[in-house]
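Apart from one protein chain that is not included, each protein chain of the complex appears where it belongs.
Order of writing sets the chain letters: A and B. Residues in each chain are counted from 1.
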Amino acid sequence: MKRRLIVGLAAAALVAAAAALGGALRSGGASAAADALPAGVAAELQQGFAAGDTEAEVAGLQGELRLYPRDVKALDTLGLAYLQRVRETGDASYYPKADGILHRALALAPHDLIATAGLGQLALARHRFRLALSLGERARSLSPTTAGVYGVIGDADVELGRYRAAFAAFDEMARLKPSVASYARVSYARELTGRPAPAERAMALAASAAVGEPEALAWTHVQLGLLELSVGRYRAAELQMRIALHAFPGYPFALDGMAQAQAALGRLRRALAYERDAVARVPLPQYVGLLGDLEHVTGNEALARRQYALIGVIERLLAVNGVRNDLDIALFDADHGRDLAHAVQLARLGREERPSITGDDVLGWTLARAGECRAALPWSQRALRLGTKDALKLFHRGYVAACLGRRVEARSYYRRALALNPRFSILWAPVARKGARP
Amino acid sequence: MKKLAAAAVLACALLAPAAASAHPLGNFTINHFARVEVAGHRLYVRYVLDLAEIPTYQARQHGVDPSVYAHRIARDLHVSLAGRPVPLRPVAHRLAFPPGVAGLHTMRLEVILAGPAVTARERLDVRDDNDPGRIGWRELVVGASTPSSSDELRAYPKSLLQSPLDQRSLTATVAPTGDPPPALSSGRSLEARDRVADSGFTRLIGRRHLSALVVLASLAAALFWGAAHALSPGHGKTIVTAFLVGRRGTPRDAAILGGIVTVTHTIGVFALGLVTLALSQFVVPDHLYPWLDLAAGVSVVAVGAAVLRSRLRDWRHERAHRHGRQHGHHHHHGHDHDHLPEPGSGLRGLLAVGVSGGILPCPSALVVLLAAISLHRLAFGLVLIVAFSLGLALSITAVGLAAVLARSAFAHRSFDGLVLRLLPAVSAAVIVAAGVAMTLRALPALT
Partner (left out) sequence: MRRTALAACLALAAAVAAVAAVAVRGNGPSTAAASSHREAPLISQDPTADNTDLYAFVSPDKPSTATIIANWIPGEDPAAGPNYYTFSPTARYDIYVDRNGDGKPDITYRFQFKNLPSQFFLGNTQQTYTVTKTVGNTTTTVGSGLETPPDNIGPRSTPNYAALAAKGIHTLSDGSTVFAGQRDDPFFGDVGAIFDLVAIREGTGATGGGRDFLAGYAVHSIALQIPKSQLDNGGNHTIGVWAATDRRQVTVANGKAAGRWVQVSRLGDPLINEVLIPTSEKDHWNASSPADDKQFEKYYSNSILATVLEKLYPQFGPFKETGRDDLVQVLGTGLKSPMLNYTGPTFADELRLNLSIPPTPADKVNRLGVLGGDLAGYPNGRRLEDDVVDISERVVGGALIGHSLPLGDGVDANDVPNLQAFPYVAAPFSGFDNTKGQPFPTHP
C-alpha cells in the first residue's frame, strides 16, 4: 500500500516536472486553427481597416472574444492592442490584462508566434531582459522570417550589454522589413555608437514610415527632439516636440520632452508647466524627478522636496509590484546625495540585471558620489566604450577624474560634455561649467 | 495526527491570500463615480472619488480638506435640466483612507451634492469634467437603484476583456420619485473590498531606512505577528496539544517542540520560496499553473487517502482489540500502530509532531521572502522570517504548555471518546474530498 502510494505520488511529480520543463507538449492542432479563424480573420481585417484607432479596435476585439473566447488570433491582437494602449495612455493596468490575454492565447496555441513575441515585448516593458531574450529567441525559432522577433531580441541584447548581437539583430530586422520599428532601432544603434547625424537620418525615415499611426509618429518626433537636444540644437528640439504634440495631443512622453527642451532654452517656468502636465498624466519616476529638479532650481524648495518624497513612494510601489528599477533609484539617490552606500549596493544589483552602458554609467556614478573613485573609474570608462556622444556620461567621467585628483583630465571631459550639449543637466551643467574653467 | 497535519496543509492552501497587489486599476489612478438621482422633488448627486496610492500620497502632502474637494467636484460636474445648467451644492461628505500596499493608503471620498427642484419629467444632461487628463475609472449612473458595475468604486471588475469605464457624459430623463435622499456609506461599506492591503508582517520588509533601531523594532514586530498568526487555524496546535497531553509531556517537551517548529517553519519557507523562484525563471509561469494545481490536488488526495486508510485500519484494529479483550488477547507484534505514539517514544515522536506542526510555510512568510529577494534585503528577510517562526513556535508552545498544565490539573480526564475516535476518519475523508475538488478544478485548464 505504501509502495503504491509512493508510486502514485512519484508519477504525479514526474508529470509536473515534465510539464515544468517541457511546457509545450501539446501541438496547436488544426482544431485550434479552425477555431481561430472566424473572428480572428475579421479581427485582422478590422485591424487593417482601423489603423490608428486603438481604442475602437480594443472595444471591437473585446466584443469578439466574448462570443469566441478561444479565438487565438483575436486574443493575440487584443494583447498587442492592450500593450499599445499603455504606450498611448501610460495606464499600466493594461499590462496584467495583456499578460493574461497573451497567456491565454499561448495556452490555446503554445507555438503561437504573436503571443510569444508579445510576451517578449511585455517582459521588456517590465525590465525582465533575460526573459525577454529567451522569448524573443523562441519567437525566432517559430518564424525566422518575421522582422518583429529581431526587435525583441535586439532590444533585450542592448539592455544586457550584448551590443554586437543587438546590432546584428537590428540589421536583420531592417533587412527583412524596413518600417518605423526597424528604422528606429537602427537609429538607436547609430546613436549608441556615437553617430548622431546618421541616427537622425534613420529616425527621420522612421517618422516618415509612421504616418497614419499617431502615437508611433509622435514617438519618433520625440526621439528626434531628444537627439537634437543631445547635440545642443535646442530650437530644433522644441520644434520636434511641438510636432509630436500636434500628432498626439497630451502624449506624456512628448510633454516631458518639451519640458526638457524648454529647460534647455532657459524657459524654466514653461518647462515646469509641461512637466507638471506630464506628471499629472503619468507619474513615472524620471518625470517626477525632473519636476523636482525644476522646482529646486526655480527656488521652490518645499515643492521640490514633495516631488522627491513622491519618488520614494513610486519606487516602493514599483518594487512591490516586481518591477526592477534599482538603477533608477540608485541614480536618483546618487544625484541627490541620499543614502549613498545603499545606492552603490542597488547600483551593483541593478547592473547585474542590466549590464549595459547604462548600468556601467550608473554604477560608476554612484561609486564616485560615494567617494569610491578608484572603483568608479573602470565602470565610467566602460560606459563610454561604444563612443556614445552623451554629455552626461562624459560629465560623469570627468567627475570621476576630478575625484581622483586628475584636474586636467577632468577639465577635458567637462569641456567635451559642454561642447556637445551646454545644458545637458539642470543639476550638473553648472558643476561642469565651474570645473571646465581653467 | 497526520490527518491533522494534512488538514492544516489544506486549510493554509485554501486560505492563502493573494500576494500583495496594487490598487486594481494602477497605483496612480483617480477614479470617479457619480450617481444622479431624484429624491422626492429634489435632484441629488452621490459622488465617489477613489484615489490610488500615489495621488493619495500627493494629496496628503498638500493636506486633504474634504470640503474643498467637495466644492471642486460640485464645480466641475456639469448638470443641466431641460437644457439649463443647474448649480450643485455639497451637503455632506465622508472621507476614509483604506490601506493599500507598501504601507501606503488609498483615499475614498463620498460627497452628496444637492441640486435644484425637479417638478416634472425633464431631460437631464450630465458631464463630468473632474480631472480630465487623469487615467481612471469613470462611471455615471442615473437612478437610485441602478446597479453600478464597480459597486460604486468598491470592487472593480477584473475581466481581461474589459477596459476601464470611461463615461464622461450622459443624457437621461428624470422625474420626481418617492425615494428618500441618498446617504453616505459608513463602516465596512466605506472600505474597498477588493483592495488587498499588506498584512502587518509583510509591511515590515519594505521599510526604507534600516537603522539598527528599525531592525530591532521590526524583529519584535515579526515575533508578534508570528505569535498572532499561530492563533489562526492550522499549524498543528491541536496536534501538539493532543500529543503533549497524550504522552504525558513535560514543559521541557513543550520547549523542544517549540524549537523544532521554528526550525521546520523557516526551512519550509525557504524551500517553498526557492522552488517558486526556480520554476518561474525557466518556464513561462502560466505553463505551470494548471500542472501545479493538478499536482496539489493529487497530493492532497494522496495524503488524505493514506490517512483515511490508516485510520480505517486502526479503527478495525481497535475494534479487533476490543473484541480481543473480550474473546482473548490476540496481540500482533510487529504491527505498526498508528494511534498516538506510545509514551516514551522520545525525541522521534517530538520530531514528528514538531515537523508536522511547522512544515507548513504560511503565505505571508513566503511573501516576505520574495519581497526580500526583490528588494535585495535577503539578510533582513531571513532574520524577519526566523523571528516570525519563533513567534509562531512560542504561541504553539504556549498552547501546548497550557495543555500540559491543564492535563495535570484534570489528570483524571482523558481525551478518549467516541468523538475523538470518529473525528480522524471523518476528517481524513474530508481531506480526500477537498483534494478531489482541487484536482477536478485543475483539469479544464489542461485541456
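To be clear about the criterion, a residue touches a chain if its C-beta (ideal position, glycine included) is under 8 Å from a C-beta of that chain, and two chains touch if they have at least 3 such contacts.
In this text the structure is predicted, and so the values were computed from the model without any measurement.
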item: Given A:138, A:190, A:233 or A:306, the one touching the chain that is not displayed; value: A:190
item: Options A:93, A:134, A:307 or A:380, residue touching the unrepresented chain; value: A:93
item: Contact partner of the left-out chain, one of A:58, A:106, A:174 or A:310; value: A:174
item: Of A:285, A:364, A:398 or A:435, the one touching the omitted chain in the full complex; value: A:285
item: Where the missing chain touches subunit A, by residue; value: 2, 5-6, 9, 13, 16, 30, 33-34, 37-39, 41-42, 44-53, 60, 64, 67, 73, 76, 80, 84, 86-87, 90-93, 95-96, 99, 113-114, 117, 121, 124-127, 142-143, 145-148, 151-152, 155, 158-159, 167, 170-171, 174-186, 188-190, 193, 195, 197-199, 201-202, 205, 208-217, 219, 223, 243, 246-247, 253, 282, 284-286, 314, 317-318, 321-323, 325, 327-328, 354, 358
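In this text, only the chains that are shown with their structure count from here on.
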item: Between subunit A and subunit B, centroid-to-centroid distance (C-alpha), Å; value: 35
item: Touching residues (chain side subunit B, partner subunit A) in the complex; value: 20-22, 24-29, 53-54, 57-58, 61, 101-104, 133-135, 160-164, 206, 208-209, 279, 282-284, 286-288, 291-292, 294-295, 298-299, 302, 305-306, 309, 371, 374-376, 445
item: In the complex with subunit B, residue positions of subunit A that touch it; value: 1, 5, 8-9, 12-13, 15-16, 19-21, 23-24, 55, 58-59, 62, 65-66, 78, 85, 89-94, 97, 100-101, 103-104, 106-107, 110, 119, 135, 250, 277, 280-283, 306, 309-310, 312-314, 316-317, 319-322, 324, 326, 339, 345-346, 349
